[in-house]
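For this depiction, one protein chain was excluded, whereas all remaining protein chains were kept in their positions.
By written order: A and B. Residues from 1 in each chain.
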Amino acid sequence: MTRVLKYVFYDILRTRFILFYTAFLLVCTFALFQFDSDYGKIVLSLMNIVLMVVPLIAVVFTTIHLYNSYEFMELMLAQPIHRNIVFLSEYMGVALSLCMAYLIGIGLPFLLFGGIAYSATLLSTGIFLTLVFVSLAFLSAVLTRDKAKAIGIALLFWFYFSLIYDGLLLWVVYSFSDYPLEKVTLALIAFNPIDLARIILLLQLDISALMGYTGAFYKDFFGSHVGLLFSAGILTIWVIAPIALATRIFARKDL
Amino acid sequence: MLALLGILVCIIPAVHATTYKIGNQHNIKTIREGIALAKAGDTLLISAGIYREGNLVLEKALTLIGENFPVLDGENKYEILTVHAQHVVIQGFRFIDTGIASINDLAAIKILESKFVSILNNRFENTFFGIYFASSSDCLVDKNQLTANAEAEHQIGNGIHLWKCQRMTIRNNRIKGQRDGIYFEFVTDSHILNNYSEGNMRYGLHFMFSNDDEYRDNTFINNGAGVAVMYTKGVKMIHNTFEHNWGSSSYGLLLKDIRDSFVLDNVFKENSIGIFMEGSSRNEIKNNEFVKNGYALRLQASCDDNVFEHNNFRQNTFDLVTNGSLVLNTIKSNYWDRYEGYDLNKDKVGDVPYRPISLYGTVIERMPTAILLWRSFFVFLLDRAEKAIPVITPENLKDELPSMIPYDLR
Partner (left out) sequence: MISVKNIEKKFGKLIALDQVSLEMEAGKSYALIGPNGSGKTTLIKSLLGLVVPSAGEILIDGKTILNDWKYREKIGYMPQIGRYPENMRIGQLFDMMKNIRQEVTKTDEELLEAFKLYKIFDKRMHALSGGTRQKVSACLAFLFHAPILILDEPTAGLDPVAVEILKEKVLHEKRMGKLLIITSHILSDLEELSTEMVYLYEGRLQYHNSIAMLKEETNESRLNKAVATLIKQKELLASVTE
């Protein structure tokens, strides 16, 4: 596996996109450190990047990369190598390089300016979101042969989770506003990795004091060990389920 | 003013009075002896040292002056000083460790049914209640320092506590770590000036049924639930600073059932809610600075005829939220940093009205659970859309004359 992975890495690094991505994150974070010295506010501003940009970059980069390495995969598959090895090497290659870019881009400034403790949640949720959306992009890539369609599906995933889902959630809250909804919404949030990441991040900041009773309920839950396990577990499922499904489909796919 | 007169009245007879020195090196060793010996108008001069005398009761017009802060120790059992007299002065003592009792409000100094009492320049450490007035009038509390380190609300009383008093002046005190910093109930025609109330468990200032008072130049910072002013009319709240009263049920200033009052020239900074207003009418909120609050104003529908004018709203998460749709208050000529209008005729007044209520702000007032969408992309778009075409936010709740530039308030 490492042999294939090596060439996937080589291929990704050669396109320089990952370097641009790292530089972009670095510039954003450094700039925020220049404007503000309050770690909480920096984390809050970076939260928007994490919730919007990270998933978007993950889906777009992944699908484009996958289609660009179609030849490579074809070549590998005619060799005595298991299909899953080829596919999962691609996944590891993409996911690891995006995660590295993210860790360096966001983590390095915190390391330099201090406040690495503040950034722990930010870094871990960002890593999780990267992995989740790389998984979803792999799934969308195996669902169709057409590059444009695959990017379309991947963007739809992104659009759905960052926008449409929240609209539906608001509609549910509106329709059942006479009932106590805390537990129900907690379950609903688990169905959207972006929402889950956002809530976890908000609760880390003292700004969560503005979230009233609902916020207090969530804070109680996510502050507990059960809540921590719950959120980590749910996010892990979000990483594993799409890529597992994609691997299954890919194992039977005609090339 | 009356309180000052009180001091003068108190000093004049003192000219013919005797001064007793009390302390280890003097003939009179205890304060109790001194009080027993002295006549009205006399002065007790108490040397530095530790005095453990249980509860002292003062029923004569005496002046007690501590030299180099003699310590009056309550030994965690007693109320230290109980005053029931007129023209008493207590100055320069260090009161420590009163008893704690949930039935009796044990205090370092309790003043009952007295007049013209002055509590000057004392220190209070770990006292259950610090200075406690009941049914008194024309008293002065000046330059005292109160500190306590209780961990729970029930383990500690209020710093400066007034019940059923008139014409009182509370000024230049620093109060820290009490239950309520300053407590006013049924207190009228009084002044709270230039106090610094920090880190108290419940309220920096707790103020009820106390008409026609004025509090001015005070700082209330980092208190559990902020400052509460309730069931009162004719209060003047001027030039105070409400800062960092932060928490899920906290606010800078709570106005509950307040009428005909003034909130002028104050600074509300970094409070989870700047002003929480409920059931209040005919108040003027002018020339205040609202900076970096969660909600600058939370205006319940039960409020009417209030005027919000010439305030600066800067960097608040929400400028204004309300749970009603009727517009019964006047909001005009404020500066809003979110205002995106223009000023063609250069009169420094925006040409289009500003709507301080965001759609999302309205939504969470109606459905508090919707807060879980806070800071999502969806909410961001929703607010932008509503700004362009208002549908849900109250049509008439707007500032018709928004200022283009912030007012220079402080």
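One rule holds in what follows: a contact is a pair of C-beta atoms (placed from the backbone, for glycine too) under 8 Å apart; a residue touches a chain by one contact, two chains touch by 3 or more.
Quick caveat, the model's predicted, so the values are computed rather than measured.
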| item | value |
| --- | --- |
| Missing chain: touched chains present in the view | A |
| Per the touch definition above, residue among A:C28, A:M76, A:A95 or A:A190 touching the missing chain | A:M76 |
| Absent chain, residues of subunit A that touch it | 3-4, 7, 11, 14, 69-72, 74-83, 252, 254-255 |
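Everything that follows uses one rule, which is that only the chains that are shown with their structure count from here on.
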| item | value |
| --- | --- |
| Distance from subunit B to subunit A - Cα centre to Cα centre, in angstrom | 48 |
| Subunit B residues touching subunit A - in the complex, by the definition given at the top | 246-248, 250, 272, 294-295, 317, 363-364, 366-379, 381 |
| Residues of subunit A that touch subunit B when the two form their complex | 47-48, 51-52, 162-163, 166-167, 169-170, 173-174, 177, 181-182, 185, 189, 194-195, 198-199, 202, 206-216, 218 |
